[in-house]
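Here it is, the structure in full.
With one protein chain held back, the other chains of the complex are shown just where they sit.
Presenting chain A:
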Amino acid sequence: MSTPVFSVEGLWKVFGPKADRIPTDPELSALPPADLRARTGCTAAVRDVSFGVRKGEVFVVMGLSGSGKSTLVRCLTRLIEPTSGTIAIDGEDVRAMDKSRLRELRRHRAAMVFQHFGLLPHRTVLDNVAYGLEIQGVGKSERRERAAEVVAKVGLEGMEQRRPSQLSGGQRQRVGLARALAVDPEVLLFDEPFSALDPLIRRDMQEEVVRLHREEGRTMVFITHDLSEALKLGDRIALMRDGEVVQLGTPEQIVGSPADDYVREFVRDVPREQVMTVRTAMRPASAEEAGNGPAVAPTATVSEAIEAVARAGAPARVMDSGRCLGVVDANALLDVVAGATGLAVDTDRLGGAIPTAAGTSEELV
């Protein structure tokens, strides 16, 4: 596997007096958050987090309010200075960068989209979008030209001369997105970009991100507290609680085999048939079954398979480039819906290595 875009090892961020001692002190670092605060007055916003972000994937970090998501994503470009641990971008140590190198990283390699947009109110849409280029010293006509292209890409043609105050929330966030895209970064970082928006607008914007990702294949780190958003956008999801990553895996792994009760509670209301793929319910095909029946792709969701099975009245074959991997029948599919089948049950049969906790996440990198 190629080197990850971001790779994070043992990252800590502790707020408070004499924060440095906490990650290194085995006794203090093991304390639960409330005790730590009582003993030292410090808050460990990020505790011993490790993960890698692969090129071209959407990596989602999810967790409840206060779980340390924003802190984590800001540590990636040192908008917040980490307390300890290592961060590398394309193999280069971020924490060792000097000021100018760090500026270079922020200017060209990672751009961020903020929850409350962070637009400059005294500038027009076009100048806001061109701002990143202006910071880089790009000439006026060139940066305006490039900004105009990006403005069109996010669907804001005709609004170039408006001020942020004359835009709706959704439009403002499009400006925020365009500003980040205009510098053509290697990675896009999103900090809960849509949580200030109405549900309908939010869906539009999510689709916009999906479209952009499909068209450009840009690597994204996406912070959210909304599980359905995470499942919709994420290739992989890291679930955080109290600064720690409690589970890291694909949406299917998170829903199908929650690592602990916290995660299970989190995913309880998820419509499983829309997340789980047919692999979960698959069993080896008998010779007769392998020959006929409706065909579904291995990435098809259970709900799609149910539709196919119901229409044909027979088990469906899971076909991967002309090869039959197995079949799914109505009973097995219904078991998934009912929650009787967990991914863990199937793992050994499918031979996949499924990490269930943060500790083993490195394997995925």
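Here are a few things to note about the model shown:
The definition used in the following text is that a residue touches a chain if its C-beta (ideal position, glycine included) is under 8 Å from a C-beta of that chain, and two chains touch if they have at least 3 such contacts; residues count from 1.
We adopt the following convention: contacts and distances are computed from a predicted model.
UniProt lists the omitted chain of the complex under the protein name "ABC transporter permease subunit" (options: "Aerobic carbon-monoxide dehydrogenase large subunit", "Cytochrome c oxidase subunit 1", "ABC transporter permease subunit" or "RNA polymerase sigma factor"). Contact with the chain not shown here comes from a single listed residue; of A:Ser7, A:Ser50 or A:Thr77, that residue is A:Thr77.
Of the listed positions A:Phe6, A:Phe51 or A:Phe114, the one in contact with the omitted chain in the full complex is A:Phe114. Interface note: of A:Val183, A:Met205, A:Met220 or A:Val296, the residue touching the hidden chain in the full complex is A:Val183. When the missing chain is restored to the complex, the residue among A:Lys55, A:Arg106 or A:Arg203 that touches it is A:Arg106. For chain A, the residues in touch with the chain missing from this view are 74, 77, 79, 102-108, 111-112, 114-122, 131-132, 134-136, 176, 179, 183, 189.
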